[in-house]
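Dropping a structure here in structure tokens format, bear with me for questions.
Part of the complex only, each chain left as placed.
Each chain carries a letter (A and B) given by its place in the written order, and its residues are counted from 1.
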Amino acid sequence: MINLIIGGARSGKSNYAERLAKALFDNNTSKMIHYIATAECIDQEMEQRINQHRLNRLARFKQNTVELHEVPLELGDKLKQLNQPNNIILVDCLTLWLNNQLYYSPEQDFADLCESTSNLINNLQADVIFVSNEVGLGIIPHNEISRRFVDEAGRLNQAIAKNSDNVIFMLAGIEQCLKGAVYV
Amino acid sequence: MINLIIGGARSGKSNYAERLAKALFDNNTSKMIHYIATAECIDQEMEQRINQHRLNRLARFKQNTVELHEVPLELGDKLKQLNQPNNIILVDCLTLWLNNQLYYSPEQDFADLCESTSNLINNLQADVIFVSNEVGLGIIPHNEISRRFVDEAGRLNQAIAKNSDNVIFMLAGIEQCLKGAVYV
């Protein structure tokens, strides 16, 4: 079952994603939760934010039920590697992964990357929970790099949403079902 | 029947608007689709974006069923001219039209423009599909011109939504019905 949790900054996306991961785990405690963290520390402020975020998040799971994977770029490979019915994979978040891709490989074909990633999730046996930011509902940014980021993020969200079973939009900590069903 | 398709950048608005235009056409193939493009090339990056956008879009229709109109400013006149029950009019998009109005006639009375445009659609016999961006859900911009744009865009969206039969909000390529009904 593929789930996409989409929303703005501080809308409660990660929180909801964890509640969902826990609910899937409680339903079958022989499963294992894999927390894929895509954030990469570029500066000190970001490092502080990331560490705080991860500590807050991981503290909510029991230590032997969750494994942390730091995956700034090779998300496809990691998903293939962890693709077993007994795994619950929480990817937090797609937007930072895309940001890393744009930072390290701006010349790659993003339509390709987007398509291969969304095709991949069609063949997953693990439960996957993707967290992603919606960034396109503000004013169009003045600089070209930001505009490109908005474009690529929107395309990626559409592609992942298309191949997800459930799409949840978070707003002020409240979940809205855009597609499929709400479990928690 | 007046339809407003609203959403963020790369949310699938144009795509949904075309699917709707096609569905209305398939329902009565004696009708004609009029694609009103409001974008105007200001720089090279924009020109490239616009041409790619139009080529992608128009390629989805059969050549003899769709007519392209480039209307950066005189939208009201064009809607009146095309106002016949046999016409399906797709306006892509209101936000760029508003941008052009602010660029060429910043001193005009925008409350007037907004009211006359929304009043006009009350008297249309053609099927109309408006595409428009929601731009007010990010942080309030620092410069006055951007703030004004956010204000005018929000007012225009409210006025058009009020006089539309159906209002659809696109998010990650998924349609949500805000008012009226979803046809496709």
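In this text, contacts are C-beta pairs under 8 Å (C-beta built on N, C-alpha and C of every residue); 3 or more make two chains touch, one makes a residue touch a chain.
Here the structure is a predicted model, which is why all the values come from computation and not from measurement.
**Q** Tell me how many copies the full complex contains, given that 2 of them appear here.
**A** Number of identical chains in the whole complex: 3.
Note that only the chains that are shown with their structure count from here on.
**Q** So, what's the distance in Å between the C-alpha centres of chain B and chain A?
**A** 32
**Q** If we count contacts the way the header does, which residues on chain B are in touch with chain A in the complex?
**A** 7-12, 45, 133-139, 141, 146, 149-150, 171-174, 176
**Q** Residues of chain A touching chain B in their complex?
**A** Per the stated touch rule, the residues are 4, 6, 8, 134-140, 144, 150-151, 153-155, 157-158, 160-162, 167, 169, 178-179.
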